[in-house]
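Right, one structure below, let's go through it.
Missing here is one protein chain; the remaining ones are kept as they sit in the complex.
Right after this comes subunit A.
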Amino acid sequence: MSNRTFSDAVADPYDAPPLSFTDREDRTIEVRAYDGSDEEMEALVEMYDAFDPSDRAQGIPPGREDRIRDWLENILDEDCLNVIAWDGDEVAGHATLVPDGDAYELAIFVHQTYQRAGIGTRLIKALLGYGRVSGVEKVWLTVERWNRAAVGLYQTVGFETSDAESFELEMTIRLAEPPDEEGG
């Protein structure tokens, strides 16, 4: 299925979590990898249950708690990489890498209360840093072309458009050199 093109150049080596920073609203935000606990899962359910449906992208997050739980169970699986931005014990944002053949699909969501505060950029960099130290080589995503804020964010961290032919833009980034045997 994959005939996606990825840049030959490796993206900047962003720092892996844990890390913390002060956002533009003076809140202290901590970014940590998901610890696999039920408590953190429940905090995520709460964030997505309160998520503004107008910020949904291609059907996710789903709109009902049972569907949110099904979806989260799938992407919080141990072969996925998940990073959460915390304001105390409240989830401000969540970013995830889900395996897809030899690459990973990325998605990121920042709760409406925490948008436009610089959290998305820090969160996605932390996720890419986490991916890099976990051996992820290639990452792709799709984004609605009208969503300029998101497209801008992805470009800022190094994503390049790989397919502009469909309703959604497809963008890709390379986090590591290909292994030698594939190098050719």
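Throughout what follows, a residue touches a chain if its C-beta (ideal position, glycine included) is under 8 Å from a C-beta of that chain, and two chains touch if they have at least 3 such contacts; residues count from 1.
In the analysis below, contacts and distances are computed from a predicted model.
> Mind telling me which option in "Phosphoribosylformylglycinamidine synthase subunit PurL", "Cobalt ECF transporter T component CbiQ", "V-ATPase proteolipid subunit C-like domain-containing protein" or "Universal stress protein" is what UniProt lists for the chain we can't see?
Cross-referencing UniProt, the chain left out corresponds to "Universal stress protein".
> Among the options A:S7, A:T113, A:T142 or A:T161, which residue touches the chain absent from this view?
Considering all chains, including the one not shown, the answer is A:T142.
> Write down which of A:P13, A:G63 or A:P99 is the residue touching the left-out chain.
A:P99
> So one chain is hidden, and I want to know which residue out of A:A107, A:A150 or A:L175 touches that hidden chain in the complete assembly.
Per the contact definition at the top, the residue touching the missing chain is A:A107.
> I need the residue numbers on subunit A that touch the omitted chain, in ascending order.
The missing chain touches subunit A at positions 57-60, 62, 71, 74-75, 96, 98-100, 105-107, 142, 166-168.
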